[in-house]
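With one protein chain withheld, the remaining protein chains of the complex are depicted in position.
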Amino acid sequence: MTLVSADYLRMVYMKVQTLGKRSAAVIAALALAVGGNVVVAHAAAPAYIDCQLFGAGEPDFIDPALTSTLVGANVATMLFDGLTDTDANGNLYGEVASKWTTKDGAKTWTFTLKKGLKFSNGEAVLPSSFVNGWKRSMDSKLASEVAYHGDFILGMNAYSTGKGAFPSSSVVADDKAMTLTVKMENPTADWPSIVGHSVFSPIPTSMIGASGKVEEDGTKLVGNGPFMLDKAITKRAGGEVVIVPNPNYGGKAALLSKVTFKISSDVNAAYNAFASGQCDNGPIPAGRYAELLGKWGTKGVKTTLGTDYWGFNWEDPTVGGTKNKYLRSAISKAIDRNQISTVIYQGVRKPASGLLPPGLPGYTPGQGITSTRDLDGAKADYKRWLDLGNKTPEPIRLSYNDGAGWDKVASIIIANLKEVGIPAKLDPYPADGTYFSKMRKGQGQIIRAGWFADYPIADNFLYPLLHSKSIDGDNLERYNSPVFDALIDSARSTTNKSFSQSQYRRAEIQALRNDVVITQTVNRGIATVLAPSIATFPITPLGMVVYDQIVKN
Amino acid sequence: MSEIEQIPESLSYWQDVRKRFFGNKISIVGLVMLVILIIAGIVGPFISGWKYDNLGPDILVGPGTNGHWFGTDDLGRDIFTRVTFGIRLSLTVAIVVTTISVFVGVTLGGIAGYFGGWIDTLISRFIDTWQVIPFVLIGFAIITVFGSSFWVIVAALVFTGWYSTTRLFRASVMQVKSLEYVEAARATGATTKRIILRHIGPNAIPPIIVVLAFSVAGAILSESIYAFLGVGFREPTPSLGVMISSSRNFLTDKPFVFFIPGSILVLLTLSIVLIGDGLRDALDPKLRGVK
Partner (left out) sequence: MFTYTVKRLLQSLIVVWAAVTLMFALFFVIPGDPISLKSGEKALPQDILDNIERKYGLDKPVYVQYLRFWGNLFRGDLGYSYKNDKSVNTILHDGLSTSARLLFWGALFQLIIALTVGLTSAIKRGSLGDRIGTVFSVGIQGIPVFVSGLLAQYLFGVLPFQLHWEWLNFFKPWPQSWHAGVIPGDSWKGIILPALVVAVVDAAFIARMLRSSLLEVLRADYIRTAFAKGLSARRVWFHHALRNALIPVVTVYGTSLIAIFGVAVQTEKVFSLPGMGSTIADSALSQDAPVVLGLAIVVIAFGAVVNLIVDLSYALIDPRIKIDAKAVH
């Protein structure tokens, strides 16, 4: 919203000259009134009360070096700006960095930083601020859960696991030239996207070596983002986190004068507070999506970069390997994704047509073997599998971690499979944290899994979930395909975007359609109800609300 | 009514008990309720035509629609089937738990009461240790560590219930032990075993029966509390506590999903409590012959 511009003044002056003094005075008065109001309105930017982000409980951390949850990271990105960021339309742009170049086949990256940017305490944002930030977040003593994102950097893994010193030769800051040069372990074409993760935030010199407790004090967590902490946070139910615009911010100023995040221990109580007018947005209690979205509108709903899926244990004699492909495709075609989306998520999570979610750069729909349901195709494929000499199997186990509601999805899948004649049963594992390690050891048959993007790149889905090198990591199916590996490796080592995207696309088809190693169910989504006075509510594909650009009337 | 006062019949203790129990209106009400619920629990899942984990197309429809006598829940499962299954589950758990608790209680309590001395002190201290831990904490500790299968839940419930029967039986044994006729029996040379079986046992039994009834009620409640807190049985097992817990999300527009399992749970527990109350009044020897 611009104020009285030069052209406008000139136009008024011209009008005054033609109309005569009296009318001119009236017009001038009117113009001043309007312009003045505009000035006044802009100066008194509205305050915002958020009851949704922490409506289900307090955040784990808002410190960018430590937070491992979406909601904590949302606040961290408001307090800290990284080298790059992703906007609400999914486009990568330079936040602190103005440009970046690469050489050595994407193994060395050099970022040029914008000049004149400051932290909220007035200190300048320099390349060394990033080095200090990474030294802190990757410190093995801080034991951050998200330090592993630094493993892309040459020699950083030894530092983050306490086995070596900080690799100063891999991260070189030149404060005079305002450049930051980073050396990678392997060719990393997507490094500019990856480095936008909040764990790579810069820190002022006052925060060097600070412990995890630094966020509790309102004055010690000092960042370079559009907002800063207003006072100490009270991290418990009934408490709040308050942020105000950073006066030293070098980018576009926030449109709100204050944001108060209210912490509640109960989603229902938080929603009730919203419904009685105490907040500008609120959470939606489970089971009430259809009702409340119908009442308050869907401006706060967005599909995010996540996919739920069920993986087939590649080494299982009944469902794994190339010989059982028809059984897997039968199962995949039998699943009624619409039913899962409507009955369990009431439409907030929409049926997925592939592993990569919409909103990801280079996304193509329909990569999976089916997008919704193909009952006839399922029956035909099952018959083909039986004709190959296979017998009706023992009930196939749908393995999942107990206590998180996955039994409902599994129950629907069992009912779906029954229609094809495939017997299946529930296989819950205790909710004690050992589910993933047991799946990695090959104990599951059809494995419940899901993934939410760390950074908006296709590689973040395909490599950790399906590459053979990830077999003891997140490749729970123990999928091992040289064809798939080759496609991914070729995509990672080129900076030619269209080539890498086509390779990723081919890899997705190989895994999902040719090998049917996993079957996708729904994409993730975020849903919040908004007060009628909210005109614009931008959400990035990563599910982060861009608070500095919220327009409230 | 003649002028001469009627001489009351001379009844044996147990005949008197039976007469007083069935003469008590409240006990009859409880008994009838329990019998109806048990029949529903046994027969219900067979006659309803649905299975408890069968997903149907009708979501959250009210009682009486489309052949669902009690309606359906949020996944389209028939509530009548689930509730009658829940009755079965609650009663089975409660009876198994109570049987084991009483067994343990009688054994340990009997040993402690009869032998006294350091054995008694040891067992009593052991009881004290368990007593200070709230039953909910024990449940959390055991079930979150060992998982929520049927036998783990039974174990957790036994660990919270065993000491009341032990203490009671110990007290009865100690009380009776000092009575004169036991000393007389010993004076005439009766063996320990005979003393326990013939003399101490029958006198200590009536309080045990009452405690049994209340233990069963307590076990039903405890199991449902565990399920509600997320520590006990979990979805899709149709425990009444699980159903009540899941109904919270729909309290606003579909309250019957809460009221149906809720009322069944209350009626089940209440019927047993009423029977227990009736038993207590009937078994009290002080009330013999009193109208």
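Order of writing sets the labels: A and B. Residues in every chain begin at 1.
Simple rule for what comes next: a residue touches a chain if its C-beta (ideal position, glycine included) is under 8 Å from a C-beta of that chain, and two chains touch if they have at least 3 such contacts.
It should be emphasised that the depicted structure is a prediction, and the values quoted were computed from it without experimental measurement.
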Visible chains that the absent chain touches, using the contact criterion stated earlier: A, B
Of A:Arg236, A:Lys323, A:Lys469 or A:Lys497, the one touching the omitted chain in the full complex: A:Arg236
Residue of A:Val131, A:Ala147 or A:Leu292 in touch with the missing chain, whole complex considered: A:Ala147
Hidden partner chain, touching residue among A:Gly116, A:Gly277, A:Gly433 or A:Pro482: A:Gly433
Missing-partner contacts on chain B, residue numbers: 26, 124-125, 128-137, 140-142, 144-146, 167, 170-171, 174-175, 217, 221, 224-225, 228-231, 241, 244-245, 247-248, 251-252, 255, 258, 262, 265-271, 273-274, 277
Residues of chain A (touch criterion as defined above) contacting the omitted chain: 58-61, 68, 140-141, 143, 145, 147-148, 151, 157, 160-162, 212-213, 235-238, 264-266, 268-269, 272-273, 403, 430-434, 436-437, 440, 450-452, 472-474, 476
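Quick note on the criterion: only the chains that are shown with their structure count from here on.
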Distance between chain centroids, defined by C-alpha means - chain A, chain B (Å): 51
Residues of chain A touching chain B in the complex: 285-288, 291, 343, 402-403, 405, 407-408, 411-412, 415, 426, 428, 430, 432
Chain B residues within the chain A interface of the complex: 53-55, 59, 74-76, 144-145, 147-148, 230, 234-236, 249-250, 252-253
